[in-house]
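Heads up, one of the protein chains got dropped from this complex, but the rest are sitting where they should.
Moving on, here comes subunit A:
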Amino acid sequence: MSDVTLESLTKAYGDEVAVDGIDLTIRDGEILGVVGPSGCGKTTTLRTIAGFETPTQGRVLFDGVDVTHVPPEERNVGLVFQSYALFDTMTVRENVAFGPKMHGVPKAERRKRADELLAMLDIAELADRRPTTLSGGQQQRVGLARALAIEPHVLLLDEPMTGLDAELKTRLRDEIGGLLADLEVTALYVTHDQEEAMAMCDRIAVLADGTLEQVGPPAEIYRRPANPFVANFVGSSTLLEGVAENGRVDLGFTELPVAAETNGSVRIAARPAAFELGSGPLEADVADVTYLGDRTRLTATLPDDTTVTLHADGIDGYRVGDSVPLSIDEQRVHVLETD
C-alpha cells in the first residue's frame, strides 16, 4: 500500500472544468471518502487516479512518484464499480484470479490467492459460479475480492453500495469497512451517501463544482463545516444570520454565548439537534411535519420568520400550526464565517 497525492489536479473537457485545482493526499492505509453532489468531479478524480483520465494540469503521485502519465495497467490500482463490472464469461474464481494472471502469478498461486480472498469475503462457495447467477451483494464482494487480489497501491471504490437494499448496504458497509481497516488498504471511497462515508471513512473530502470544499475526519466535517455548502450538504443545517460581539452572537430573536473570531456579522450553522423542543425562551410555529419512523422532522418558523429544521421524537404528535417552545444549544452550533 502507499499514499496518493493529488497536486493542483485540474481536468477540463473543452470549456467544462470537471476538477479544478484539487490538492489532496490519501494517506497510507487510510480510507478517504469523497462526497459531493452529482457532477461535482468525484468520479473524474477517481478516474484520474486510476489513469483513465489525463489531467489537464497538475500531477498524481503514488508514494511521491509521479504517475500522471503512467497507463492504468501499470499503476496497480484496484477498481470497484457500482455496476460491479465483473467478467460475465468467467467464473467467480477466474474473475478474482484475473489480476494476478495479468501480473504473471503462476496458476497454482493465483488460484490459492483467489480462494483465500473468497473465503475472507465469505463467498468461497461461489467460486465456480458465473457472476450473472449471483445477487448484487455477492457480486460486489466478488468485485472487491478481484480488486484486492493484485494487492493494489490504492483501492478505488466508485459508489459500490449504490443499488443495494438498505439492510444489505448496512451489513456490507460494516463488513467491507472492517476488512479494509484490517488489511490497512489505502482507499478512495466515492459516494453520494454521507452516512456511508461517515461510517466507513477515516476522513472525508467534500467536493462541489470541481473544487475541494473541505477535508477532514467525519466528526469535524459534521460539527465544524467549513462553509454553508458543507453545512448543508453533509447532514442538514439551518443557517442563522447574527452579529458577534464580545463572545456572544445576537441572532435578533435571541443571544447565544458563542465565540466568533472577530466581531461583526456572522453566519451560524445549527444542526437539527441544536434545537431543543419542549422548553426554552423561543416560540416557533410548526410549518411542516415529516414522520421518519424513529424521529419526526419538523420545519418551524421563528418569530422573525426564520425557518429552522429540527427533529422530534418519532412518537411525539406534532401537527402543522402547533406553537412549540424551543431553545438553542450553543454547544451544537458552529460559526461559519465572519465579515
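General observations
Convention: a residue touches a chain if its C-beta (ideal position, glycine included) is under 8 Å from a C-beta of that chain, and two chains touch if they have at least 3 such contacts; residues count from 1.
Rule of thumb we're sticking to: contacts and distances are computed from a predicted model.
In the listed set "ChsH2 C-terminal OB-fold domain-containing protein", "Acetyl-CoA C-acetyltransferase", "Proton-translocating NADH-quinone oxidoreductase, chain M" or "Binding-protein-dependent transport systems inner membrane component", the entry agreeing with the UniProt name of the missing subunit chain is "Binding-protein-dependent transport systems inner membrane component". Within the full complex, the residue among A:G21, A:G39 or A:P72 touching the omitted chain is A:P72. Screening A:G33, A:P55 or A:G99 for touch with the missing chain picks out A:G99. Only one residue from A:T89, A:S135, A:T290 or A:T307 touches the chain missing from this view: A:T89.
Where subunit A meets the chain that is not shown, the touching residues are 50-52, 71-79, 81, 83, 85-89, 98-99, 102-103, 143, 146-147, 149-150, 156.
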